[in-house]
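All protein chains of the complex are present and in place, except for one that has been dropped.
For chain A:
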Amino acid sequence: MTKQHANWSPYDNNGGSCVAIAGADYCVIAADTRLSTGYNILTRDYSKISQLAEKSVMASSGFQADVKALQKQLSARHLIYQHQHNKQMSCPAMAQLLSNTLYYKRFFPYYAFNVLGGLDNEGKGCVFTYDAVGSYERVGYSSQGSGSTLIMPFLDNQLKSPSPLLLPAQDAVTPLSEAEAIDLVKTVFASATERDIYTGDKLEVVTLNASGIHREYMDLRRD
């Protein structure tokens, strides 16, 4: 028997882009719905956004099998939290949990790039951005995934956030109104879709505010 080549990888990259923007009393989380592998499109209608708690929504790109496992792990931990504390987890708490969950697999990571958006205990919008092994930061806006290099400079240009090194710490929320933020998200995805082959088909936009959660969709280029 000849020796087999050891070229199998436990990982794949299914592409996709995620964006989240925090406002004074709202949070917008968006992602496209294309699922690809290599040059193939697996499906045009796959949601990368999951609601982890009442006021925490996560959008994830990367390897969707790992993302699924991560979501399952987080919802199991959230169920235990609900039984123990008789309340929903807050978004900053969920952010810490997500970081710990990612770091727990430091040496065989979840290949997942996440943005977590939601409302904090005061009802202010919050966005947390992660790497695959759990380093995270609270920011005013963020983008992750295959189109992030195209999206991030434009968000910087439109939403310049104060430096995180400033003392005293500045609020990182954006000055836009909710409608303006949703418009901006639609614009950046339309642009990213033009140049990134892994982004397209449909945009899913989730908005969190005091009145609850709202979902809307916009068609993107399908080529």
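Following the convention adopted for this analysis, a contact is a pair of C-beta atoms (placed from the backbone, for glycine too) under 8 Å apart; a residue touches a chain by one contact, two chains touch by 3 or more; residues count from 1.
The rule we apply is simple: contacts and distances are computed from a predicted model.
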{"item": "Undisplayed chain, where the name is taken from the UniProt record, one of \"Trafficking protein particle complex subunit\", \"Exosome complex component CSL4\", \"Peptide chain release factor domain-containing protein\" or \"Putative proteasome endopeptidase complex\"", "value": "\"Putative proteasome endopeptidase complex\""}
{"item": "Of A:Asp45, A:Glu137, A:Asp171 or A:Glu194, the residue in touch with the unshown chain", "value": "A:Glu194"}
{"item": "Touching residues on chain A - with respect to the absent chain", "value": "147, 149-154, 156-157, 187-188, 191-192, 194-195"}
